[in-house]
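Following: one structure in structure tokens, then a few remarks.
The complex appears here minus one protein chain, its other protein chains still in place.
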């Protein structure tokens, strides 16, 4: 099967890494050639003949990993958190010198979550009102979730670009907190409920109609189609790509 | 048709009153004998031979109306807001002297809203987590709605009666308002969206399961089945009844 | 800890049995005294001093188990399927001779599912329209689910008891199957979707309003609060009880 893509998984002992190892093993068009701990010697990736490395390690090592992979001519798919604009710029610069190599950094690999955010931005400019409700298990320490905050920011940006003003809201008497958190002018509500995992709803309203986009995430296996898609596409996509939405043919 | 119940409507020129007039006219078992403005002379109710009067007037006159109706031996169905415990007690006392007469005071005539509140109280003691989300049009001035507040208080009462402690919530970092308003320990979120009318959701969660009870109110015609039910039942139900739930055979 | 209830689990090697064993072990007011395979000698239950036995075995042995437990004076909580009216009548007769012993047979231990069915029956008589939508994973072989069928039958019964006629439906042109299955005059729709577990929605409609009751079951741990409630209540509830709803104080 010469056409299989040879894949290494970095951070293979972690929860996401272990799930990824199984997903690569079960994909007929991929071959797992290395499964390494977060602190393993990266020379083993190239030695194993990997074409693509998937990084689910930790914020402290992920940037170093990516530069080492680029040097070795190995494409990278990165799901580790902690990347900021400066770090992304350094990778972009590095890739300018290695024209054949591709790197995908994605803050979220759940196709449904990425599509929700994309559709919310597309729809936002056509609706007078919009709010975000996210719902999670009660062990979560931050409210609202990073995803909901990011979604609200994208919505706010799309409204500004379209010249929309503030959403209508006649509230004059309110119990503290009833109207949710204000993220760039978009109200975000966080529900915490035993039994839930991670869920997000975008509610858009015009006179006489409502549009709702909802994503339910029940299990981390939901990230795997996105991770494998990243592996298959990154080999033909040189340079830096930030965000899975660029691979979803959303023209 | 001697078996028709003869009905007067007080406040017939208001929005609820006008809708009620039409509903009484269309009900084959009811006969409309009087449709009076909020400030009309109540002697006309008895003069018209009404057995039941429906009061959709204004807070300033409704209590006086009810006492006059009781004196005249006319049963009353009251949808006007503004009743407090003291006013209800005065009616209860008055009715003790008029054993054949019945009065129904109901803060909400939407069957679905009344059932939602009742089911929420019944379910509350069996779930570890519970929150309330209400959604209304953006012209509403108060948040959360009175109905949502009342629902949350009923839930809190049911949890206390069952000896349940606080709901689980590990939130330590929160944007202001993200977790909603705290009503007796129950989180209540208020969404405002163009296109909506009045909607309420009660979300209950246990490990591995969720129960959701949702009521959507699209139009004030939704109050009519409850109003007509009140008329039909109050003639056989002497004394004071507060709340439509007592007429719904919810054993 | 003399106040702990001593519990045996029958069918402890099965999926529900194993989950039950863990739940009993984690409950501070219960003590696990025996965990037996479906084909184990039942004499071991009494020998272990069990006060209550939980039966998650198989249809072919569950009735025999219950009669043996009743003979031994051990209360029984039964979640095994396959009980019909005749089998229940035999247990009822047997218990007439053993006045102190209680048996609970429950087709469903998920509190949310039992409440959904109960609320659907209570609400059904007050709404002109009603339909049921159930949603499950695509490996399920029957459609609609037994729970949805049972819910629809309960709704139909409540409508008949209230003298309601058929639901309104002006459909004259229909693609085959579009309007769902007809269960006693109530339309039931079955959705099959990868990622789902077991979900049920009851939709009720009147002019101007909608009431929705939805249950989501994500994991079999959701049965445990119901099972443990059964154990705690059956010791004080002699005779046969069929259905968890009788233990939920739904007055």
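For reference, chains read A, B and C in written order, and residue numbers begin at 1 within each chain.
Here is the rule we go by: contacts are C-beta pairs under 8 Å (C-beta built on N, C-alpha and C of every residue); 3 or more make two chains touch, one makes a residue touch a chain.
In this text the structure is predicted, and so the values were computed from the model without any measurement.
Trainee: Of the residues B:11, B:79 or B:195, I need the one that contacts the missing chain.
Mentor: Hidden-chain contact among the options goes to B:195.
Trainee: So one chain is hidden, and I want to know which residue out of C:99, C:168 or C:236 touches that hidden chain in the complete assembly.
Mentor: Going through C:99, C:168 or C:236 one by one, C:168 is the residue touching the chain not shown.
Trainee: For the chain not shown, which residue from C:45, C:196 or C:213 touches it across the whole complex?
Mentor: That would be C:196, which touches the missing chain.
Trainee: Spell out, residue by residue, where the missing chain touches chain B.
Mentor: 195, 197, 216, 218, 222
Trainee: Since one chain isn't shown, list which residues of chain A touch it in the complete complex.
Mentor: Residue positions of chain A that touch the missing chain: 110-113, 115-116, 119, 122-123, 125-127, 204, 206-225, 248-251.
Trainee: With the missing chain put back, which residues of chain C would touch it? List them for me.
Mentor: Residues 127-131, 133, 135, 138-144, 149, 167-183, 187-196, 203-210 of chain C touch the chain absent from view.
Operating definition for what follows: only the chains that are shown with their structure count from here on.
Trainee: On C-alpha atoms alone, could you tell me the rotation angle mapping chain B onto chain C? Nearest 5 degrees is fine.
Mentor: Rotation angle between the two copies comes out at 180 degrees.
Trainee: Measuring from the mean of all protein Cα atoms shown, which chain centre lies nearest?
Mentor: C
Trainee: Roughly how far is chain A from chain B, centre to centre by C-alpha average, rounded to an integer in Å?
Mentor: 46
Trainee: In whole angstrom, what separates the CA-based centres of chain A and chain C?
Mentor: Taking the mean C-alpha position of each chain, the two centres sit 40 Å apart.
Trainee: Can you list every residue of chain B that touches 2 or more other chains, as numbers and ranges?
Mentor: Residues 127, 204, 206-210.
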